[in-house]
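Note that one protein chain of the assembly has been removed; the remaining protein chains are unaltered in position.
This part shows chain A:
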């Protein structure tokens, strides 16, 4: 007996010892993300004259959702002689996805809310992709059931328990309940509200929203200031709205304008025959599903690993100079016109006389795809698609397995952890994020999740970390209605067209889609 007891003691001492050494050692990790290197190369390097010159009718610079949408538009217009240049090894931009042997997962954008029924171009895209299968007799879209987010959708970890839904409910006072009700009722009203120009006060795309000063004035306040003005004081409600702003804009209510904060709620007027307006479309690979559909229209015209570093518009043509990372060659495309589907902080560096206006602020983000043995059970409501932590640093995680139909789960599971890097100002956060090693991130992420799932660190195997230095445009106070954004909509050159979601001041797929179509439409008009 003594021998055996002695044995176990040594074993447990050994284990304790290992634990002290590094309880994260078993988790493999790596950082990927927008190639900062390629970006800096574009910014800092002096390139000589191009080695090769080629000719085409149009060039799309940037293969994010906006660039791919523009390519689709050109394709559908019968405009086939074009090229798409993308600096990353793959197109997709912020809507890219990855996968491992267990699951596909998003590297950034994750879902598309049920679209507004007057957004016909978007509905057509979804129909084309087989996501929208038809319309019911009332004209309401019918969505493919397997593409809608499966129930149960959302839960919130609050007061040491999971509750159903994200609006705090557990242990809140009557006063708070009243405030929440009052707020949601107001949002319901604003959803229907129209301005004096008979446009919706809040609409998607943002460009369709009313110009009525009554609503535009809301952009002159932060969401926080507006809440105080409207006597919303409850901590839980404020947390919830802060969460919503961080989720959509990468920054909280103290930064985001009231117009944008309200837009989050009031712009969504989606309807469907087989889903509530609050529901959403999602896939294991997130919006990578939409990207994969869009990619087919430019597959043979896409060049990846190509850093565009200079655009030279001339009267009859545009010169697009780029560095091909694959062949280490400097090349030039000569085209009749080009579309800049790149964010403004890049676009302005590429065009002659361009000035990047720092009113365009971008929120840095961290997205981590965690592969683990299982998602531990914990008290309260069961595992959902979206699992949010009340007053958490991060936004919690999304469960990639939710959209599986099979009973059997893969041997390991993948969850996607979202962390808006808004604890410092964007420039400082970006520096901090880039400086941090994967091991540091692992510790940070694991410790954060330990708070809701004790023991989860041990279950983790791998963390695939993506840092988005310029993840989302930030609709801070005054940006949406400001002059800078208005001026940026149109390029100063007749044959250069802008298309990026940041022009909207709000970073969502619908806006990227809108700008991609708009720019491609203008280009085909220009080329005749």
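For the reader, a short list of remarks on this structure follows.
One rule holds in what follows: a residue touches a chain if its C-beta (ideal position, glycine included) is under 8 Å from a C-beta of that chain, and two chains touch if they have at least 3 such contacts; residues count from 1.
Note that contacts and distances are computed from a predicted model.
Per the UniProt record, the absent chain's protein name among "DNA metabolism protein", "Polyamine aminopropyltransferase", "Quinol oxidase subunit 1" or "Anti-sigma regulatory factor" is "Polyamine aminopropyltransferase". For the chain missing from the display, the contacting residue among A:146, A:160 or A:391 is A:146, taking the whole complex into account. Mapped onto chain A, the interface with the missing chain covers residues 1, 3-4, 145-146, 148-152, 274-275, 279, 382, 405-408.
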